[in-house]
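The other protein chains are all here in position, but one chain of the complex has been omitted.
Up next, subunit A:
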């Protein structure tokens, strides 16, 4: 895969040693969120149609690999999926890449939001579905620098160098060692560390302490919940205007406020489009009677946190404290305790001018629309199926996808996996290791969310049947 970019500002610095600049520390305090309901915030209006076109054709990451070098180095593979509305060169590219012409006149290819936020489902590409099969284990520098073998002198070389320098600077935060474990949060923070928040000017030397190199895994959330959620991100820190958070990928190459403002102008349309996304319907038969049984259980056990579905929808937007939810605390703690400098950066920058990031020590109970399709579950993707999520005893300690391609498990509801007796160390080969999800590792824990544990078998079946209808 051709290189990454990020979004997702949830704080991710778990290093206890991270130095906070004392002067800045005193100057602005970061507001921390209390558990409980997250208040709504008016979002700027936009045109969803224009937004879709922009998402298909415009670049947020405003640097890239010269197209000629892209074609020579990759052989310019045909797109696997047809995406309506892709125009010109974009119609020829894989969905995860976007082409555009830089001011220098060089045509560049860069990655886009769909590289993480679109995924194949039953042979079709679903926009908004997080791709949980991405491989961030390879050293990105090899491909980025190696592509230079195909880059011509002059303007092309200059464009390539800019792109390669930026991605090279964040390379350590662009890697995880497990398939599906997404580094978007760490990438975003690393990019902030290289930019002046006021001017957005890039500095090759970091301007503040970099995030911890111990990159925590994130599962990619579905974007069809954007409209329901008052705050973006797992820990609910993305309060206020959402556009600034969503376009953070532009911190890769957008070097001035003027350029960021240009992107912001069309990104309100992208947000408006994302707010229209709907979850895909469960494609297999559903036992309506059983599901109705399940609905009763859901209303009794789950609605308080996750909301009501059906004709009258209600979503409470609850941030649940760590001690109540009990899921892996690493991500929430990192954002709450070790990322003030990034929160400050965001709040002071153009991106945060209509927003205030407010980390909370917990996780948002997400809307469960289309939850049948969003495996593996929890913020870190540690629980492979809904059946396992609702029965904590059944959660495998070590597991891997049964197939390199997603294959749906209609019993357990999730991508088919294989439980393993031992962790990754049993495999000598890195290519085998990376497939093993090891829930004993820091940030990868499978604990918590035990709200389904008291259900008997029949109740569990009914509840699972109901979850298919969401």
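As a convention for this text, a residue touches a chain if its C-beta (ideal position, glycine included) is under 8 Å from a C-beta of that chain, and two chains touch if they have at least 3 such contacts; residues count from 1.
Basically, contacts and distances are computed from a predicted model.
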Candidate names "AttH domain-containing protein", "Membrane protein", "ABC transporter ATP-binding protein" or "PadR family transcriptional regulator"; UniProt protein name, chain not shown: "AttH domain-containing protein"
Hidden partner chain, touching residue among A:47, A:92 or A:165: A:165
Selected residue (touches chain absent from view) among A:50, A:121 or A:157: A:157
Hidden partner chain, touching residue among A:75, A:105 or A:123: A:75
Which of A:61, A:102, A:147 or A:389 contacts the chain that the document leaves out: A:147
Touch residues of subunit A, complete complex, unshown partner: 72-75, 139, 141-143, 145-153, 157, 160-161, 164-165, 168, 171, 431
